[in-house]
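Some notes on the structure that comes next.
Missing here is one protein chain; the remaining ones are kept as they sit in the complex.
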Amino acid sequence: MISTKDVSMRFGGLTAVSDLNIEIQKNEIVGLIGPNGAGKTTAFNTITGVYKPTEGRVIFKGRDITGQKPHAITRLGIARTFQNIRLWKDMDVLENVLVACHLRMDVGVAASTLHLPGYRAKERRSREFAMSLLESVGLADQAREAATSLPYGKQRRLEIVRALATEPALLLLDEPAAGMNPQESLELMDFIGSIRDRYDLTILLIEHHMQVVMGVCSRMYVLDYGVTIAHGTPDEIRRDPKVIEAYLGVD
Amino acid sequence: MKIKRNTLLSLAGIALLVGAIAVADATLGRFSVRILNLSAIYIVLALSLNLLNGFTGLFSLGHAGFMAVGAYVSALLTMSPAQKDMNFFLEPIVPFLRDLQLPFPLALLAAGACAGLVAVVIGVPALRLRDDYLAIATLGFAEIIRVLITNAQSLTNGAQGLKAITKYSTTWVVWSVAALSVAFMLALVRSSYGRTMKAVRDDEVAAEAMGVNVFKVKSTSFVISSFMAGVGGALLGHMITTIDPKMFTLTLTFNILLIVVLGGNGSITGSVIGAIVVTVLMEALRFLDMPMNFLFIKTDGLPGLRMVIFSILLMIVVLYRQRGLMGNKEFNWDDFLGIFRRKGASGAGGRS
Amino acid sequence: MELSTFFQQLTNALSLGSLYALIAIGYTMVYGILRLINFAHGDVFMLGAYFAFYAATSLAMPWWVAFIVAIGLTAMFGMGLERVAYRPLRDSPKISVMISAIGASFLIENVGIVVFGGRPKSFPSIPLFDTVVHLGPVSVLSVSLFIPVITAAILVALLWIVNGTKTGLAMRAVSTDLDAARLMAIDVNRTISMTFGIGSLLAGLGGIMWTMKYPQLNPLMGVMPGLKCFIAAVIGGIGNIPGAVLGGFLLGVLEIMIVAFLPELTGYRDAFAFVLLIVVLLVKPSGLLGKHQAVKV
Amino acid sequence: MKKAILVIVAIAIVASVVGCSKAETKTDANVVKFGVFEPLTGANAAGGAEELDGIRLAQELYPTVTVGGKEYKIELAIADNKSDKVEAANAGQRLVDSDKVQVVLGSWGSGLSMAAGPVFKDAQIPAIGLSCTNPLVTKDNPFYFRVCFLDPFQGTVMANYAYKDVGARKAVIIREVSNDYSVGLAKFFADSFKALTGDQGSILAELNYNTNDQDFSAQLTQVKSLKPDVIFAPGNYTESALIIKQARELGIAAPFLGGDTWEIAEFINVGKQAVEGAVMSAFFDNDAPLTPLSKVFVESYQKKYGKLPSGTAVLGFDGYLLAIDAIKRADSVDPLKIRDAVAATKDFAGAAGYVTLDANGDPIKSAVIKEVKGGKFVFKTTVAP
Partner (left out) sequence: MLRIDDLSVHYGGIHALQGISFEVPEGKIVTLIGANGAGKSTTLKSVVGLVKPSGGSISLDGARVDGLATRDIVRRGVVLAPEGRRIFPDLTSEENLELGAFMRDDKAGVAADKRRMYSLFPRLEERRRQKAGTLSGGEQQMLAVARALMSRPKLLMMDEPSLGLAPLIVKMIFDIVKAINAEGTTILLVEQNAKAALEIADFGYVLETGRITMSGPGRELLADDGVRKAYLGEGL
C-alpha cells in the first residue's frame, strides 16, 4: 500500500528522520512508536507532503508521491489527524466533516455558489455521509454544536471522522489517544479496529504509549532520534532489548 | 413549520426593503438619495473585502487598486468618442480605445473582469505570503496601480482624470448590484466551496490535509473579491461622474476596511449594516465641522472634528468590541424575534 | 553622465538613505518586539516634528532645548499609544492589532488636522543645519552631513543597548517568547513599553531631522516617509536593526539612481519602492538580513 | 458588546437629529443662501481657507442684497469637501439639497469642482468657480462659471515671459505628475514655448514628481546637468517651495517660473531665502489696482485679517460680488434666473479686474506677473489676453 524508501528529513543541522523505510500492506494496522521528539510526526509530515523529504522516496499504491502537495496526496487517498487537535474552531461539528467531504464532491465555485442541481445532489449525499460518520462515533446529536466546545476525547474522534470523510485508503493517526485515560484509550483502539474493517482502511498510527497500540497493531516500527531502531510484531518489539533501553528509559 | 415561517418573513422583509427603496427614491431629496446610493456601493465594496478578510482570512490592503481598475475600465468603455476627445485635451487617447464603446452592463462586467484579471496577474503570486506581509504586498500593488494610472497619459488621461462619465449609478442600479452581491455572498458562503474558504481561514494546515487546495481557494477568493471591487469602483465612478488617480489611495481602502471591521469580520449582515451606518454617520456627523453653540459654549467651525469623532468611534469598536457589531453572526429571524420576546418577558417598557 | 553629476547623485542617495535608515530603525524596533506593523509610526514621526515646531516657536525655546523636549514628548506619546491601542489586544489575532494600528494612525492624523490645522507650517531656519556645504563640485545641506552621523551613533547605541545591557537582554527575551520571558521575572509590559518609547523617540528624532532637511510640516507629512521607511525595514529584514539601516540606504540609493539613470521614469519613482518591496517579499520574505521563521505544524 | 452598539447608535441618533435640525433651519423669506464649497481639510486646505477669507470679507462688507425693493440677508452655508472627490460630490449635493442654496461658490482645486459640477447641473443651481483654472470645469456644464483665467492662457503668459523677459531659449519643466493642474499647465507652457522659440528641442526635459514628495535632489541634479535658461515648475506651493530650496542648495541659478498656486504666504514661509526671485502668474496685485474696488478690498482685507491678501482671496471676494451683481441684475433670487444673469455677465468690475464671461462661462481676464522680492510678492507687469 505504502512504503518509504530511505526517507530522510533534515532541518538545518538537525536530522529529524534518517533513512526511514516503512512498508505497509493493505488493511494492516501498523504502529509508529517512540519517545517524544523521536521524529514520528516528522515522518508523518513527509508522507503527507507537509515537508518535502531531503532524501528518499515515498511510494503510495505503486506511485511516487514524493514532494506532492498535501491536498493532492489527500486526494490520492491518504488522510491524517493531528497530534495537537486542529479542528476549525468557527465551524460546527457537521461543517467540519463537510469540508472534508468537499474533496470527493468535485464541484467548482460556480456550481456550488449557484446551487446547480448536480451540486445539490452531491451536497445532499455529502450531508448524509457526514451524518452517518458522525453517528458511528456518537456525535450525531452534537452535529450543530461548535466543534471546539466538545470535550477533548470527542474532539479527537471528530478529527478521525473528519479524516474518514475524505474517503481515504490509508489513514494516518497522530497520537489519537493523547489526553485520554487508559479506559478511553482502549475503547479508541477498538474503534480504530472497527473502522478499518468498515471502511476497508490501512492504518498507520503514532503513539508513545506502547501498551495502547499493542492490542490493535499487527506490526510496529520504533523510532528513536529519527532512527528506526526496531520493527516487528508486538511480541518481537516487547522483547527487543534496544527498545526496552531506548524507549522505556529503564535503568 | 418554523422554516416556512422564516421564509415567509424573509420574503416579506425583502418586499418591504424594495418598497422602502422605491419610496425613498421617489420622495427623499437628492442628497439623501445620494447617501443611500453611496451606502449601496459601499455594501458591494465591503462584501468584497469581507470575502477576503472575513471569510478566507487573507488580509489585503489593495482594494483601492482594484477599484481604480474597475472605475477606469467602465468609464472609458462607456464614454462616447466625443467625450473622450474632450477629456484627453492634453494628449489624445489611443485610437482603439477611443472608438470602443460598450453598453453600461457590459462595461460593468468588463470592469469586474479586468480587476479580476489584474488580481490573477499580480495578486496571486503574493498569496504565498501571510498575514501582515500579504497586507503590505497588496498595499504596494495598489500604489503601483495608482502610479501606473497617473503616468499612462494616453490611456487614462493621467492626473487629469476623467470627467463627464455618464451617471449610470441610479438608485435601482446600485441597489440591484448590492442585492445581487449579498445574494451571491450568501450563496457562496453557504456552499461547499464557501465552507472550504472558512476552513482555510481557521486553519490552513488542517484544510490542506483534508484535501482542500488552499492555494486555489485563496486565489479564487482573491479574484472574486477583486472582481467585486472592480464593479464597486465602476459604480462609484458612474455615481460621481468624474474620477482621477488621487481618489484611489490607501485612505479609500481603509474606509472600506473600517466598514468591514465595524460590521463584523465574517458577517455579511455586518458588512451591510456597517456600510449603511458608516456612510450615514459620516454625513450625519458633518455638523461637528460647523460652528456650534452648546448652551454657553460657542465654537467656530472646527473642520476635521467630524473625522476625529469618527476615528474615536472606530477605536472604541476595535478595542472593546473586536468582532464588530455582528461578530461573525448573520441575521436570522429566530434571533431577531428573540430580542423582542426577551424584552417582552422582562417587561422592559423602555422601548422607543 | 558627468562624474560630478554622478557624485552629486551619490551624495543625494546617501543623504536620503541615511534619513530613511534613521526612521526605519524605529520601525524595526517595534516590529521586533511585538511582530506588529505599527502603522501609526509615521504619525508619531509627524508629532515629533510638530512638538519641536511648537516648542521652538510658541514657547520660544532655543532649538536644541526644543528638540530634546520634543523627542521626550514623542517617546512618551509612543508609550501611551502602546498602552491604549495595542496592549489591550495583546492576546488578540494579529489582524485585530493591525486594524487597531490603522485606526490609531487615522485618529492621530485627524486630531492633527484639527489641532495643528491643515495648512502647512514651516520650520524656522537653524543656521547650523541650514547652510550649504560645498565639497568640490558636490553641494550638500549641512543637515545632510549630520544625519548619517546621527544614524551611525544611534545604530551603535542601540546595538549596545540591545546586546550589552540587561534591558536589551529583556527585550530580546520578550521578542522571542513572551511567556518564557515572564517566567524570568521580566516585566513584559514595561519592556514592551520601553521599546515603544525608544522606537518613538527615534521617530521623533527622525521627524525633526526630516523637517531640518525639508522644512515644512503638515499633519499628513508622516504618511509617505512612514511607508517608505517601513519598506526599508522590510527589505533589510524587519526586526533586525542593522537590516533597517541597510534597507534605508538601499531604498535611498534606488530612488535616487532610478531618477539619475532613467530620468524618463521619474513619475514612477514611488512605485519603485513598492516594486522593490514586493520583489524582496517574494524572493526572501524575511528580508536581506532577517532570519527565516519556519511554520510549525 | 451592547454598550458599544448603544454608544454608536446614540451618537448616530444625536448626530442625525442635530444635523437635520441644522439643515432644516428656518427658511426665512428674506434670506439668500450662498453655498461655499471648499476644501477646509486635507491636502488643499490652505487654498480653501484663502478663498473662504475673501468670501467672508465680502459678506461682512455686503451682507444684504436688494431684490424687488426687498432687502435680503445673505447667509453662507459652508461645506468641507475634504480635498476628496467622493466627499466633494456629497458636500455639493448637501448644499443644494439640505441647505437649499441659491448660488454656490468654489472650489479651490479643479478636480473637486468637477466632481460636484454634475450635481449643480442636475439641481440647476449656478456655481461660480473662484480659482479653478482647469478648462474642463466649465466645459459641458451650463451652470458652472468662474472668475479666474484658464490654464492655457496662464501657460502662454509664462512662456511669453520666459522667452521675452528672461530671454530664455532652453527650458526644463518639472511637473507634479499626479496633479492635473500642474500637468496641464506644463503642457500649455511647453506648447507655447516651443512655438516661440521655433525649436522642438527647446524643452530640454520634463521631469516628474509626485504629490507629497519631499526629496527632489535626484531630479534637480539632472536639471543642473542640463543647464537650462529657465525652469518652469508649476505645482503645489509646498512641494514647489521645497524644489526651489533644494535647487538653490545644489547651486542651480536658473530662474524658476510657476503658476498662480505659488502666490500664497506658505510658499515664502517654506522656501524662505531660496524662493527670492521666483516668478509666477497671478490673478491680482495689491499695488496695481485694476478697478476702483481693488483698493477697497485691499484696505478692508488688511483691517480684518492683519495681512496682505493673496490672489486667491480676492477671487473669493469677486465671486461673492459677482453673485450679488447677478441677483441684482436678475432682480430675483430664483437660481435659474440668477444663472442667466451670471451667464450674461459683461464688464463686471470686481476687485481683481473686469469680468466678461464667454459662452463657456469663462472670463477673459488679464493676468498679473509677480516676483518674490524681500519676502513679498512684488508686482512686475500685467498681461492682457
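As written, the chain order gives the labels A, B, C and D, with residue 1 at the start of each chain.
Just so we're on the same page, contacts are C-beta pairs under 8 Å (C-beta built on N, C-alpha and C of every residue); 3 or more make two chains touch, one makes a residue touch a chain.
Nothing here was measured: the structure is a model prediction, and the numbers come from that model.
Within the full complex, the chain left out of the display contacts the shown chains A, C. Check A:59, A:76, A:131 or A:178 against the missing chain and you find that the one touching it is A:178.
When you scan A:149, A:194, A:218 or A:233 for touch with the missing chain, the hit is A:149. Within the complete assembly, C:184 is the residue of C:65, C:115, C:135 or C:184 that touches the hidden chain. Within the whole complex, the absent chain has one touching residue among C:40, C:85, C:141 or C:173, and that is C:173. Contact residues of chain C toward the unshown chain are 166, 169-170, 172-173, 176-177, 179-188, 291.
Interface residues of chain A with the unshown chain, by the touch rule above, are 13, 35-38, 146, 148-153, 175, 177-182, 185, 208-211, 214, 225, 238, 245-246, 248-251.
The working rule: only the chains that are shown with their structure count from here on.
Most remote from chain D, judged by the distance between CA-atom centroids, is A. Annotation: 36 Å between the Cα-based centres of chain C and chain D. Taking each chain's centre as the mean of its C-alpha atoms, chain A lies 48 Å from chain C. Note on chain placement: the centre of chain B and the centre of chain D lie 33 Å apart, centres being C-alpha means. Multi-chain contact residues of chain D (touching two or more other chains): 40-41, 45, 177, 208, 210.
Touching of two or more other chains is recorded for residues 50 of chain A.
Chain B meets chain C in the complex at residues 53, 59, 125-126, 128-129, 131-133, 135-137, 139-141, 143-144, 147-148, 150-151, 205, 250, 254, 257-258, 261, 265, 302-305, 307-308, 310-312, 314-315, 318-319, 322.
Here chain C touches chain D in the complex through residues 1-2, 5, 8-9, 12-13, 15-16, 113, 117-122, 125, 132, 134, 139-141, 210, 213-216, 218, 220-221, 223-225, 255-260, 263, 266-267, 269-270, going by the rule given at the top. Within the complex formed with chain B, the residues of chain D that make contact are 1, 3-5, 7-8, 11-12, 15-16, 18-19, 22, 40-41, 45, 78-80, 82, 84-86, 89-90, 93-94, 96-98, 111, 114-115, 117-119, 122-123, 134-136, 139-140, 176-180, 182-184, 187, 208, 210-211.
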